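After the structure tokens below, expect a handful of questions from me.
Apart from one protein chain that is not included, each protein chain of the complex appears where it belongs.
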Amino acid sequence: MSQTQLDAPRLVRTQPLLTARNVSKSYGSVPALRNVSASVFPGEVLGIVGESGSGKSTFLRCLNLEETPDAGSYTLDLPDADGNLFDLDRYARRMLCARQIGIVYQNPHLGLLMKHSSSGNVAERLLVAGERRFAVLRDKARAALEASEFPLERMDAPPIELSGGMQQRVQLAKAIALEPALLLLDEPTTGLDVSVQALVLDTLKRLQQERRITMVIVSHDLGVIRTLADRVMVMRRGEVVEAGLADQVFQDPQHAYSQQLVHAKL
Amino acid sequence: MSLILDVRALSKGFTMHHLGTRVDAFHDVSFVLQAGEFLLLKGRNGAGKSTLLRTLYRSYLAASGQILFHSSHGEIDLVRAADVDVTFLRRTEIGFVTQFLVARPRVSAEALVAEPLQRAGRAPAEALDEARHWLQAFGVKRDLWPAYPTTFSGGEQQKVNLARALILPQRLLLLDEPTASLDASARAALIDRLADLKSQGTAMIGVFHHPGDVAALIDREIDLTPDQIPEQTQNMAEDMERTDVVV
């Protein structure tokens, strides 16, 4: 039961891409995260489950460097990411996120400019990274939208005219346009129709299989996590109660809360 | 013969927090397995045969004991190994064969079967050729090869699954009733393939509803039926909060 990944005996010498240690954060006197640690290896998908208010989205926002926790460290094993990323200033965070971290939010309004064109939303990422050739912007935006299985004849329509599922595809295209090292997904399919949800999940799964993108996906929906995740972390009240291989957590949950969660959804 | 698996005093039980009870699945199991050996797990229903297989695969967490696996990278205790290593070994050295296919939408049968070879670094065209060979061998109709298995009947899905699971020779193969509900010709193909892999040195542990199917392959048997029926349940402490969890 000592599932501690950081000190487990190791066979293969791979470094985790992402290592977060003892991340804690409070909003006023309300603790949102308590000593949360996680590591994600290259090509792996980590799923974080838990009910509303468990701190999973806060943790994801910390990983996206939108929030700075009160304590803890966060490193990415990348040549342009030195030291504890929580110590970076606003400018360095923006540059790192633009190049290396993509995010898809539950609410498309957080991730998209609703009245600009969809292709422009994707192109903005490339513009921030310094691309200054219009033809290249068009080509790369088109390629990213195509990879997200977005209908290309609508690539210049603004997201406000699109359905929820299509908006999520635009967000996804924007997130993968620069081939980031890390893709963060915050309830990417919540609020979509079940059939649309399945299609978006299918796209994510295919992208993961084809490109081996390292992902962290947060959802209260165990079906989503079961479909995508290699490993699962169960959170409750800002703490990690259990973590392990996805099939193990779903088939043999150890903690009372995980059992309750898994059995409730089976 | 080289040692593949050294299981020592392995025990597994399930704690059911909502009932406040604990159920023992198996207790103090020890055995060794050499390369090319076939081990049959026996025992009455509920004796923990499938549970043992899943514990070896780390789908279940052992309560105590050791599973020393001699991988090509060295020895490792699967009970305590890091998740990333288990994932790695599952992809390269340890196979688990069930009767159920985990199909993925919009991936054709032949691509699904060829995938393990491609991941192991084989050229796509070559992998696809071999995938077609095994689909043929297991009797999947030719016009189904480029189709999506999500829509196949249970029997056809099972054949695709076997082709995929057995295409890449593994160091250790765990077989969880792969012959159940399989037609005679596919069963014959399966047994041929297992014999073939065995002669190449793959160690196997199997659970079979009708062990007669694989009688010719069996080297040893382990009976998991407990000597005496132990106390099935025992009360446990309510308070099981963990503070040491780190992913």
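Note that the chains are named A and B in the order they appear, and that numbering of residues resets to 1 at the start of each chain.
In this text, a contact is a pair of C-beta atoms (placed from the backbone, for glycine too) under 8 Å apart; a residue touches a chain by one contact, two chains touch by 3 or more.
What we mean here is this: contacts and distances are computed from a predicted model.
J.: UniProt protein name for the omitted subunit, picking from "Carbohydrate ABC transporter permease", "dihydrouracil dehydrogenase (NAD(+))", "Regulator of SigK" or "Alpha-D-ribose 1-methylphosphonate 5-phosphate C-P lyase"?
T.: Hidden chain identified via UniProt as "Alpha-D-ribose 1-methylphosphonate 5-phosphate C-P lyase".
J.: In the intact complex, which of the depicted chains does the undisplayed chain touch?
T.: A
J.: Pick from A:H116, A:R154 or A:R206: which residue touches the chain that isn't shown?
T.: Selected residue, touching the omitted chain: A:H116.
J.: Where the complex has a chain not shown, which of A:L137, A:L162 or A:V234 is the residue touching it?
T.: For the chain that is not drawn, the touching residue is A:L137.
J.: Residues on chain A that touch the omitted chain in the whole complex?
T.: So the residues of chain A touching the unseen chain are 90-91, 94, 113, 116-117, 119-120, 123-124, 127-128, 132-135, 137, 156.
What we mean here is this: only the chains that are shown with their structure count from here on.
J.: Mind listing the chain B positions that touch chain A in their complex?
T.: 14-18, 54, 58-61, 63, 71, 73-74, 76-77, 80-89, 104-107, 240, 242, 244-247
J.: If we count contacts the way the header does, which residues on chain A are in touch with chain B in the complex?
T.: Chain A residues touching chain B: 1-6, 8-12, 14, 16, 37-39, 41, 44, 46, 198, 202, 205-206, 209, 230-231, 233, 240-245, 247-248, 251-252, 254-256, 259-260, 263.
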